[in-house]
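Presented below is the structure to which this report refers.
Every protein chain except one is present and positioned as in the full complex.
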Amino acid sequence: MSSHEFYMQLALSNAQAMKGQTDPNPLVGSVIVNHNEIVGVGTHLKAGEPHAEIHAIRMAGDKAKGGTIYVTLEPCSHHGRTGPCAVAIVEAGIKKVVIAALDPNPLVSGKGVKILKDAGIEVETGVLQEESEKMNEVFNKFIVQKIPFVTLKSGITLDGKIASRTNNSKWITSPEAREDVHKLRNENKAILVGVNTVIHDDPELTTRIPNGRNPLRVIMDSTLKIPLESKVVRDNQAETWVFTTENYDKQKKLRLEAHGVKVFIAGESQVDPLEVLKTLGSNLISSLLIEGGGTINASFLENKLVDKAVFYIAPKLIGGQHSPSFFGGTGIDKMSDAILLQNLTVTQIGPDFKFSSYPKYE
Amino acid sequence: MSSHEFYMQLALSNAQAMKGQTDPNPLVGSVIVNHNEIVGVGTHLKAGEPHAEIHAIRMAGDKAKGGTIYVTLEPCSHHGRTGPCAVAIVEAGIKKVVIAALDPNPLVSGKGVKILKDAGIEVETGVLQEESEKMNEVFNKFIVQKIPFVTLKSGITLDGKIASRTNNSKWITSPEAREDVHKLRNENKAILVGVNTVIHDDPELTTRIPNGRNPLRVIMDSTLKIPLESKVVRDNQAETWVFTTENYDKQKKLRLEAHGVKVFIAGESQVDPLEVLKTLGSNLISSLLIEGGGTINASFLENKLVDKAVFYIAPKLIGGQHSPSFFGGTGIDKMSDAILLQNLTVTQIGPDFKFSSYPKYE
Amino acid sequence: MSSHEFYMQLALSNAQAMKGQTDPNPLVGSVIVNHNEIVGVGTHLKAGEPHAEIHAIRMAGDKAKGGTIYVTLEPCSHHGRTGPCAVAIVEAGIKKVVIAALDPNPLVSGKGVKILKDAGIEVETGVLQEESEKMNEVFNKFIVQKIPFVTLKSGITLDGKIASRTNNSKWITSPEAREDVHKLRNENKAILVGVNTVIHDDPELTTRIPNGRNPLRVIMDSTLKIPLESKVVRDNQAETWVFTTENYDKQKKLRLEAHGVKVFIAGESQVDPLEVLKTLGSNLISSLLIEGGGTINASFLENKLVDKAVFYIAPKLIGGQHSPSFFGGTGIDKMSDAILLQNLTVTQIGPDFKFSSYPKYE
Partner (left out) sequence: MSSHEFYMQLALSNAQAMKGQTDPNPLVGSVIVNHNEIVGVGTHLKAGEPHAEIHAIRMAGDKAKGGTIYVTLEPCSHHGRTGPCAVAIVEAGIKKVVIAALDPNPLVSGKGVKILKDAGIEVETGVLQEESEKMNEVFNKFIVQKIPFVTLKSGITLDGKIASRTNNSKWITSPEAREDVHKLRNENKAILVGVNTVIHDDPELTTRIPNGRNPLRVIMDSTLKIPLESKVVRDNQAETWVFTTENYDKQKKLRLEAHGVKVFIAGESQVDPLEVLKTLGSNLISSLLIEGGGTINASFLENKLVDKAVFYIAPKLIGGQHSPSFFGGTGIDKMSDAILLQNLTVTQIGPDFKFSSYPKYE
């Protein structure tokens, strides 16, 4: 490990430790070095608070002058509560800036570097870039596309089924796998299911881990047939948003709103998944976990809206031409149109296998 | 490793090396030890030739007397070309017999041991028993049930599909996985597909590896709609047997037979998979590889006739409620009826994953 | 990993990253958590600057109030430049303190905890204690015993030799092993050799790695026979101290001092190794690397003064009853008196093997 990597790794470790508390801001860490000694360490803690560079500069004090700052993301050029970090770096007298990844936002990307270079500061980029980008994969999509990073999760049998033909699905996967799902819920700002899941299972859709954060609950329901007595309507454990179509039942909408449920119109006869994502995005929901049935999953996959797919595969067979697969809908026509799953990692969880992957659409 | 295990392992290594050439006999190896020295090594080479013990006794000559014989399977009590091995052991003056596994055939199991004990010979069983039984899993089923050991093989996507809704399936899996399939073909005495696979793909169903043995080709075809110009009818690379029902087309049968194809009636309106296995068994076909579509696979799985299931899973998604899953048919009703896959081993083959498993039926 | 361990690990990572720059202070890191979010991170950077807790409290600001602070070492009770950290924690309104290891200094150990408890703060100790103590093994010895932590390093053949009988020793070990030695030099505040090494090899005893810190050079020389033209006297790359006995040559002492070399009297006829350590300790030299010959090594080992022993073993044999072993002197009488080497770790470095260990004296 070079000394560049050593310092950047320390910055990454500090950034990574804040996972889940910086939304909608990215994870960023920073280290300042002067005469081969670390003189400041900083990390961004929370939106609205100082950026990583500011904390590091404050800790370094006079010793920032003449030093080198390592930062996992390009210093910002826009003014926030503490002003542009690029300017703060210049004013601190820092002589060199080492950056892992440039700002993913095309509107500002490179502007921070330009401020630094214009001030005569030496800038080096790309040190542990991949690690930094992976760490902020959610933020990096959201800041560019303004819609959430979508993770599809499904517990399936080895033959791709999510229930028997009589719709029995308790339980496909093991307790260990189901516990792992709660970590996914904790990491996502919102969770989405179809109304049939609500009718059939009456789930709470909460995070059952110590200190877990409950995600916003999102229901796709084209005719507002969601039961008023369902837990997501009644239990107040987290906010619930229902997306419906222009065919919605107006009386039902009023009753739902009386329970604090927000109702959105998104589509004429079928709920449009992209509209759902846009609405979530405009409300600063940067990440969404889909736990849908075959139809919901298909609507997101066929519209190429899933960024990451996580499967818990149970070593079981359900069989049956009419038992539901996790990926319903129409499907592809030619093998060359199949959705490829890339960067696959496989781990064993209890008796089941967890496949994490990134779909690549043809 | 104890010295018992050391000698039995040598016997197992020699037995295992004959894989594929002893049918319908099991793999058996033998070692004779006297005064801490190996004085004879034997292995069964081929049906009709001497058993392992006979080869070992021949090599040992006078030194068998007073020695210990290690044998991976209980010595036989029935007379074959070389007489019962248990008797030969007695006559050789051997003092102790160490056996891995008893004879799986309930009609004779224990009879060899009885002959030995009646002659005053010390007998010890169970040394590396599991290894011996696994090595002869095909034989052990066949000798008891008189129907072949059935391996179901399927190349599927991660969502359990074997083709798109337009029936496109070239190729689900990678060249590496397809090459591995040829090893399975080489290890099985027969291969079975449905007539639709013949119509759709016109496959050769041969083993494309150096020195490979082509399996008997078995087609399930309830109305004899198999094309006369198909390769399995015409190419003479291996024998082809067609199983049909009482609804069969008599003219077609005669034409097929004219090409050397054998036609069997097995079922009234649908081909009965158990009847197929019985016919194969009575013809001493001890192992069958099923490479069927969803319907064929379901008919064997739902009748609990699959002994081993091997899946090549490609990291792809096909989707679609109507695209064919590898396991069609009716399927189970309740999750508690799901077919469990036991003793799972997972290996990566090229970009794909190979799951080998043993179904356990509830 | 529990959440306690998660936060303490972040504190440890930050502490560890400062290795080499906090002397004579220990490595310490700190994290403050409030409502399940990290609100402050701190690490001690350099002697004379704020302690880890102070940095974390500053970053947390108002959010420290009601929070939990994790700190890898018991907060201090004595006033430094920033006052006792225990008091600062009380004043910040922190409700709980989680500590890895208590202060090793028996004079103050437990006093910080007492201040905290007296103020009604909940205190938990022992979280990742072993990791924290190992990280500060040098400091922990020094603060208690006031003499340096002694690491003996030797490059030897498999038969324990450091040179041939003609004193040829270039090179026992590989270039890779010799490069690794420079990391040891960089981690130690002083390096010690005997005068014969200076006469024979005329070494520089510097750290040849990028940004390396040169250690203080310490020579044991009972009669001041060190050559005036040797590099350690002339080259000014680092300070050089010579320890001699009352038999010293007074003229030579003056000449050495004229070159900036410090001369100490430590022993009547032989240099007393404990006296050397005490003098180094009183000058705040907390760590010493011994790179001596067989006599020097023996004098430290036989006096039970070596804390850690690092061997680079070359797969070679030198042989010879009179060729020098790395451990000369008298040696033990009975096998039960042999020095045991504990917590051994073995790694391969180029063609050689590195054994790191902690001597345990009977």
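Residue numbering begins at 1 within each chain, and the chains themselves are lettered A, B and C in the order written.
Please note the rule applied: contacts are C-beta pairs under 8 Å (C-beta built on N, C-alpha and C of every residue); 3 or more make two chains touch, one makes a residue touch a chain.
These numbers were taken from a predicted model, which means no experiment stands behind them.
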Residue of C:L158, C:I209, C:L254 or C:L284 touching the missing chain in the full complex: C:L158
Touch list for chain B against the chain that is not drawn: 3, 6, 10, 13-14, 17-18, 21, 36-43, 45-46, 55, 58-59, 210-211
In chain C, positions touching the absent partner: 156-161, 164-166, 168-172, 294, 298, 301-302, 309, 311, 313, 315-335, 337-342, 344, 346, 353, 355, 357, 359
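To be clear about the criterion, only the chains that are shown with their structure count from here on.
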Cα-centroid distance, chain A relative to chain B, in whole angstrom: 48
Approximate Å spacing (C-alpha centroids) for the pair chain A, chain C: 45
CA centroid of chain B to CA centroid of chain C, Å: 66
Contacts with 2+ other chains: residues of chain B: none
